[in-house]
Every structure is written in structure tokens, then in C-alpha cells.
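Before anything else, here's the structure in question.
Removed: one protein chain of the complex. Kept in place: all other protein chains.
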Amino acid sequence: MHTQTYTATHLGDAPVVIDIKGLNKWYGQFHVLKDINMQVRKQEKVVICGPSGSGKSTLIRTINRLEEHQEGVITVEGTPLTNDVRHIERIRREVGMVFQQFNLFPHLTILENVTAGPIHVRKMPRKEAEAIAYTYLERVGIGEQARKFPGQLSGGQQQRVAIARALAMQPKVMLFDEPTSALDPEMIKEVLDVMRELADQGMTMICVTHEMGFAREVADTMVFMDKGQIVEYATAEEFFTAPREERCRMFLDQILNH
Amino acid sequence: MTEHSAPPRVPFWRSPTGRAWAFQAVMLGSFLWLAVSMYRNTLENLKTRGIGSGFGFLHSEAGFRIGEATGIPLPQGGFLYFLISLAVGLFLSRILARHLKARNEAPLETGWFGLCLLLSIGLPTATLYIFRDSVEIAHYTESSSYIMALATGLANTLKVAVIGCVASTFLGLFIALGRLSPNWLLSRLCRWYVELNRNLPVLMQLFFWYFVVFQELPGVKQSIDLGGWIILNKRGLFLPGLVPQQGAWLFVAALITALCGCWLVLRRAKRMRDETGEPGKRLVPCLLLMLGLPSLAWLAGGTPFLLDFPVLKGFNYSGGMGLTPEFTALVVGLTVYVSAFNAEIIRSGIEAVSRGQREAARALAMNERQVMRIVILPQAMRVIVPPMTSEYLAIAKNSSLAVAIGYPEFVSVGGTILNQSGQAVEIVGIWMGVYLCISLCISFAMNMYNARIALVER
Partner (left out) sequence: MVHDIPDRLPPAATVGVWGWIRANLLCPWYNALLTAGSLYLIWRAVVPFWNWAVVNASISLDPAVAKQHSGAAWGFLREMWPVFMTGIYPAEERWRPLLALCLVLVMVGLTLLRPLRRATWLRAAWLATHLLVFAIIRGGGFTGLPAVGTHYWGGLMLTILLASVAMIAAFPISILLALGRTSNMPIARPFCVAYIELIRGVPLITILFMASVVLPLFLPSNMELDKLLRAMVGITMFFSAYLAENIRGGLQGLSRGQYEAADALGMSYWQKIRVVILPQALRIVIPPMVNNFIGILKDTSLVGIVGLVDLLQIAFATTSNPKWFGRLEEAYVFIAFWYWVLCFGLSSYSQHLERKIPSAGK
């Protein structure tokens, strides 16, 4: 049974950057992603939400092959995602990821964290990589902490460094896996500000988050997932004013009115 | 205006510090009383049994055979100059490095680093070469003193300990990698290897290797012969030996210089990679150095070494390098035993690095080698090094079990001296003192390394 392919028709002719066809994933016998058909266009901001266990993190992790899928085809920037290592590495160069737990390298300085990708993967000379690193560190507001170690920074500062680290690879798409869920409330704003600015500058973003205020402002497309399948796919305006699905309405009620 | 009044004087027996002092005074007093009475008893007992005391007996003649008499370089003449030049070279290069680092933060330029290498390695090597004729290596004989016997025993202990540490680290690394491999069968095999070795006493394993394996080897006439290179029989393991000739010193000096040169080449390649993104030439210069310099030394100085193959003469093999069954059993037994612990340490070190680190590195498109080298291993080393150092200490201490299979290491030789001279207190004191020195040295080195690589946190 094929579901329709979800695509942002409201963005007109923008080229498709990520194309997911018939994606099915199992953990052992457990069917965790069911028949996902979705397209993400250039400069589109997609926000995926849903109850826990709905498979939203799993979905974006399959895009850069942190999780393997058993059925279906994922194509990123024209490169199909298979077991071929070269394809995987090519895709990972173009797709940046920010994790919930930041995952900064604690034994390297902030600067070394950000230059690790450009130097070792893009094979840049150190000076050039450091220049790029400083640019992005300034953009996220952490320029003066470059010589410190991650253990010396607060959670919000660390997550901003993680964003800079992903940006330093100059990716075409940025994936965010619940970037503010591990932060204390007073630090959430600084990270969301950085993400907002990124969106304004035209980055293609796929974001899994519970921050509905942010989503309302920034998202082009809202995706609601439940039990492994896409239940609601709509523009941000439609989603927040008149969601079609009952489950989605209930979820929004809970999230927005607690 | 408030008046400050002095705090009320508390009676001595009610204040916490007073109590602590009272307790310690009692402790000290009873300890002293115990020490004095033990001392008195000891003197009396020694007198009744006619045993001498003091360390003078160490100069008396030993009169017993030691099966493996490792040569010991005497601290005089060439060897002494070598030690002095080593100390001076290390000291000078450290001062130079520190001075340069203070001036600019970057790592040392190749040229300056080369100078430091020259000072710390080149200078001692050159000194040793110049004074090579005055280096004396003493071997123990039956008429040597007890001190010489103990020194030989210590040399044997260190020999076993160093070989054991190196071999068990490599073996442990292999087993750990096997354990971490995705192949289920290999992983299980390695796990059972570890469980088997960790749960059996080391003495039992030594006995197993010595009595069950090595005594069951064929006799000399039916030795297991691997192409004339490795010969295994009841009398031991025989390997071809290297006999130094005319050109040996020059060859070794050239080899050391070539190694230092390779180190410099690698450093320079890394700097070039930093500056331009492309690594500098590494393979060709290193090959040239490692093959070229020693060849030049061979031409200039004559044949450096001759291979001496063991030859069957009568009832035994002679020539070559013969390793006794005691030595082989001890080294093999200790290596296998400790490798199980090392494998666990390495494995848990690598697994201690959280999954998120690996995922973040993979998300940056690093390949598997880069992930290991840049992210996983540096963090794993911090977890691995402290327990690994205790394992190295354990090898040094467990080598003392050789007394049970008759290998003449430090405790074994000391035991013989104890039986002969009866001066138990002094011998036990020497044992403890020497092992304590070894332990303290290793702990000190480990603490320094730990302090340097500690993760910087708030």
C-alpha cells in the first residue's frame, strides 16, 4: 500500500535536495519506520514533531546513514544512500548534524573541534581551516572561547560550538536532532537564535524539536509523525491553525497548553 | 560597637583537635613500644641462632651457581660516561625546548627539534661509541659476591618484566580487537580466552606451562625444528644468536641515527600537511634513511653481526641463543596471563568512549581510521593508561613467582642467599626496597603522563 509522496508544493520549483521513497526500517522484528515518502527542497525548513517513539529521530538519522534502512531509497543531492562507503562519505560531507547531547570532542579545544572536519575530511591547510572556523565561531557568538576546552563551557555554549562545527563543513543540508532538549531553559534561547539566523540566511534545515514557538516562526513545512509513519504534512500556517488529523490536534493541544 | 570576645577555652579532652592529637599520641606510643620490643626480640633471637646482622655479609663470596647469568654493565669507564652524557643531553634538550616554547606557542620547528634529538640521543650514542672499548660487562661466577648475585637476579627480573610487558600489551591488543570485532565467533573465542586466563591463578598457569607443556616436549634428538631457525625441545628454545663483529657499534649507531631521521621526516610531513593540506613525502625518505645509513655503516665498518645457528653437539645444542625452559615458561605464562587483563582494559577503554562521539565523528564524514585516530583512541588512552600501568607493575611483581619453577630472578637468588647466610631481615628488606623503587618509578611516570593528558574541565 503506497502512501502519497509528501512534497512542498508551496515552494514551487525549488530543486529537490533529499528524496525519500518507500522507506521502511526495522529494529529486529519491530517495524519502526513505515513507508515514508518525502521530499525536501532547497532552502526548505522542515520541522518534524510527534510523540516519543514515533520514529522522528530515527528518520533523520537514516538520512546520513547513522541508521541503516532495510527497504526504500534515499537520495541526497543526487547520490543514492547505499552500503557503498564512498556514497556515504560523500553524503555526510554535504549533510551536517547537530546532536541532542552536543557530542563535542572533549580532548580537543573548541577551535580544534571545529577544524577537525575541514582539515581531515576536506583536506584543507590548517590556516585556511582556522580562518573558516573563526568565521563560524563568530557567527554563533563564541569567537573568544576558541582556545578553551568543551568541559569549560556551559551547555548552551557547547551546543552553539556543535552548530559551528557542523557549519564549518559548509554542508548543503543541516539536520537538528532535538538540539535544545538537553539544555537548561535559560540557554535554549541562545541556541534557537542561532538556528533562526541560519534559517534566515537560506540554509536547508530539517529539525526535530518540541519548540513550537520556534517552529511557528521558522518552519516552511511541518511534519507530524506517529508510530513510524507520517500522519500530517502541511505548511506551518495550516498546521498550527487547522490540522487535519485528530492525533495531531491532540498532540498540539498537549504541547501548546501545558 | 560590638566587643569581640575571645572564644571560650575548651578543655583539651573535649575539642576535636585535642582528641585527634590524643589518639595519635596513643597510636605513636604503642607503635614505638611495639617497634622497640620487636627490635629487642630480634636481637636476642639472632644471637641465640648465631646469625649475624648488618649488610656487610653482602660482600662475602656467593659460592652457588646461577643458571642464567645476564651480563651487567659496570658503572665505570665507558658506561659511566654514557650515563652522564645521557643525563646532560636530556637536561639540555629539555631546557632548550622549554625556552623555545616560552618564546612562541607553536610546536618546535623541525630544525630545533632535530637539535634536541641530537642532544638527547645523538650525544649519548656518540659518547658510547667513542668510549666503547672501556665498557666492562661483568658476568656472575661462583666466586662473585652476594651483591653481584643479587644484581644478576635483578637483571633477570627486569629482562622478564620488559619482555612480558611488551608482549602482553601486543597480545592484549589483538585479543581486545578480536573481542570488539563484529564477527560473533571470534568475539566469543576471545571472551572465553579472557575468562579462562583471568580466573585461574598465575602460579597454576606457570606450573602448567613449565610442567605440562615444556616437560612434554620431545628430547634433544627429536627436537621440533623449524628450518634451523627455531628449535624446541626439553632443554629449551634455541634461536640463532647475533654475534657482534667489527662493525657492530657503527651499525647500531647508524640505525639509531636513521630512526631519529625518520622521526624528523614524519614531523616535517605533518607540518607540511598543516600548511598546505597535502602530507609531505614520508615513505621514500624514511626508506632511504632506514636502508641507506645502515648500509653505509656496513660498507665502512665491515660486517656488523654474524648469525650463529645452534648446532647439535653431543647431548645438547650449542651456539646461538638458547632460552632455558624456565625462562620461556615464565615469559610465556606471564604474557598469556596478563594479556587477558590487558585485553579487558583496552576493550573497556575503547567502549568507555560514548557512542555519541563516534556518531559525531561519522557525521563529519570521517572514515573509520580517522574516527579511531582522532576521536576514539585519544579518549580511550586516558581510561586505559592507569590500569595498564598497574598491570605492568603486576608483571614485575609476578615475575617473583619464578622461585617456584627455578628461574634465578631477584627473589629466587635472594632466597638462596637467605638460606645460606640466614640473614633474613636484611634480605627481606632488600627485596622490599628494590621492588618499592621499581613501583615508585613506574607510578611516578604514570602520574606525570596522567597529569599531562587529563581532560580540562571547569
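Each chain gets a letter, A and B, in the order it is written, and its residues are counted from 1.
Just so it is clear, contacts are C-beta pairs under 8 Å (C-beta built on N, C-alpha and C of every residue); 3 or more make two chains touch, one makes a residue touch a chain.
These figures come from a predicted structure and were not determined experimentally.
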Neighbouring displayed chains - absent chain, whole complex: A, B
Can you say which of B:57, B:113 or B:435 touches the chain missing from this structure? B:435
Tell me which of B:118, B:189 or B:377 is the one touching the absent chain. B:189
Residue of A:24, A:109, A:135 or A:152 in touch with the missing chain, whole complex considered: A:24
Hey, which of A:71, A:84, A:138 or A:184 is the one touching the hidden chain? A:71
Sites on subunit B contacted by the missing partner chain, in the whole complex: 16, 19-20, 23-24, 27-28, 31, 38, 41-42, 44-46, 48, 181-186, 189, 195-196, 198-204, 207-208, 211-212, 393, 397-398, 400-401, 403-404, 411, 415, 418, 424-425, 428, 431-432, 435-436, 438-440
Provide the residue numbers of subunit A that touch the chain removed from this figure. 1, 3, 24, 26, 28-29, 31, 34-35, 70-71, 227-232, 244-245
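Heads up, the rule we're going with is that only the chains that are shown with their structure count from here on.
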Hey, how far is the Cα centre of subunit A from the one of subunit B, in Å? 50
Inside the complex, what are the residues of subunit A that reach subunit B? 64, 66, 85, 89-90, 92-93, 95-97, 99, 101, 103-107, 116-117, 119-121, 123-128, 148-149, 151-152, 162, 165-166, 169
Which residues of subunit B touch subunit A once you look at their complex with the stated criterion? 274-278, 354, 356-357, 359-367, 370, 374-375, 378-379, 382, 453, 455-458
